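Notes follow once the structure below has been shown.
With one protein chain held back, the other chains of the complex are shown just where they sit.
By written order: A and B. Residues from 1 in each chain.
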Amino acid sequence: MGVYIGGVAAVSIQEPLSEEGIFRPVAYSSPQVRCIEPEFRKFLEPMVARRMSKIVKRAIVASSVALEEAGIPMPDAIVSGTGLGCVEDTEKFLDAMVRNGEHCLQPTFFIQSTHNTISSQIAIRLGCHGYNNTHVHRGISFESALQETMLLFGKGSIHSALVGGYDELTPPYFRLLGRIGYWREEVKNSLHIVQEPAAGTFAGEGSVAFALSENAQGAWAQIEGVSISYACPDFTREAGLFLHRLGLNWKDVDVVMTGKNGDLENDRVYRNLSLPAGQTTAVYKPLCGEFFTAPAYGMYAAAVCLKQGMLPASLAEDGKEIKGIRRILLLNHWQEKDYSFILLSSCGD
Amino acid sequence: MEELIVKLKNEIIDVLNLEGMAPEDIADDAPLFGEGLGLDSIDALELIVLMEKNYGIKLKDPNEGKAIFRSVKTMADYIEKNRKF
Partner (left out) sequence: MENVVISGMGIISALGCGVEQTLRALREERSGIGPLKYLQTEHWDIPCAEVPFSDEELRERLGLSAEEVVTRTALLGMVALQEAWQTADLRHTPDKRLAFINGTTVGGMEKSEQYYLDFLENDSRNAYIAAHECGACTEKIADFMGGFSYVTTLSTACSSAANAIILGENLIRAGLTDIAVVGGSECITKFHLNGFHTLMILDDAPCRPFDATRAGLNLGEGAAYVVLEKESSARKRGIQPLCRLAGYGNACDAFHQTASSEEGTGAVLAMREALKTSGLQPSDIDYINAHGTGTRNNDASEGRAIMQVFGKHTPRVSSTKAMTGHTTSASGSVEAVIAVLAIRYGFIPANLRFGEAMPELSFTPVPHTLENVKVRNVLSNSFGFGGNNSSLIFSAVDPGA
């Protein structure tokens, strides 16, 4: 039984809840770009939304759109990935505590500070009592969550799931990460960030939700496999083994979509991959910016490609559109310690 | 008292983030919890913080809040009698 993406929705730095940003992405000229917000009022009653931070609102909107599209009113499991969790509320509580002392602190900010707020708020909203978990492992938080979900499908304990990658980045946290070399001082055109490599990249944000089921009908793509690996000594070999375990090899892969972000050190790892000659490659981080769960946006972009059967110029690393795409391998690494592999294929006709 | 009630309503709207609500939308004696404004246990905790921060009143037990937070009127009465500043 395969696992299929029945619905997907993204709130990102591109137009929210729309594929428009994949084909005609907006270019930015700033090292920090925040999400373009959807109209929250259309989805959330003010009384319910009043205590929710942005990341929770975005996650709820993205997840409800994805579930609705897939026709899954109640998923069997909700598994989320978030690298940093609810930063905005964590900072509000921390800032007040450090600056004003340990009194008169507001409980709401503490309650919403925990990483599992997102998964649990989605569950509360749906009244979903199923399996619920949150993965918080740096740049592979989303893939880790997705892999666990695939295990649950594999052993037959679930037949549908909501999986997502959710991260927000506040201006103070952006500055902190800037101090340790994450970002460029200047960005001329975010869409050209990979073609103009330098030290650092630009920061994005995003909430990307996928409704998964065993129903191939009308699905965006099939998830053939997901794997994470720690400190793997040979990225290319590991990717080959991943394909091998799925009964495939490199020639079965139409597009390799990498986590290149224009940062010299980050991208060196991908440049050092020994891919087959003439392998088509694609990149998505120029569209969504770098954040801990950016690979969720990558999987969204790949799913859009497979649904359309083409790789648009906006994603192709050489800028050339290609038709007839049937299988995409997503590769990502985080600081050469955490590695991830996702294989998607088209559901065919 | 009238002044305190209006001030209090504004503070409640602000701290509980009751977007789009104006002081005149909250009747002085309308229940804040349950049927009325529909506030919950976390709001009660926020109101306890509000009382301490803005009026110097410390409540030790959240249960004490139940009677005090029945309505804006009961809250204002309690503040009037117990405020430190």
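Keep in mind that, in the parts below, contacts are C-beta pairs under 8 Å (C-beta built on N, C-alpha and C of every residue); 3 or more make two chains touch, one makes a residue touch a chain.
Computed from a prediction, not measured in an experiment: that's the story for all the values here.
Of the listed residues A:28, A:93 or A:284, the one in contact with the hidden chain in the full complex is A:93.
Among A:35, A:61 or A:123, the one in contact with the hidden chain is A:123.
Contact with the undisplayed chain is limited, among A:161, A:228, A:257 or A:301, to A:228.
The chain omitted from view is touched by exactly one of A:6, A:25 or A:83, namely A:83. Think of the hidden chain as still there; on chain A it touches residues 78, 83-85, 93-95, 97-98, 101-103, 105-107, 110-117, 119-121, 123-124, 126-138, 140-141, 144, 148, 151-152, 154-155, 172, 175-177, 179-180, 227-232, 337-338.
For chain B, the residues touching the absent chain in the complete assembly are 40-42, 45, 48-49, 61-62.
Here is the rule we go by: only the chains that are shown with their structure count from here on.
Chain A and chain B have Cα centroids separated by 41 Å. Partner chain A is touched in their complex by these residues of chain B: 15-20, 38, 42, 45-46, 49, 52-53. Across the interface of their complex, chain B is touched by residues 46-47, 49-51, 103-108, 111 of chain A.
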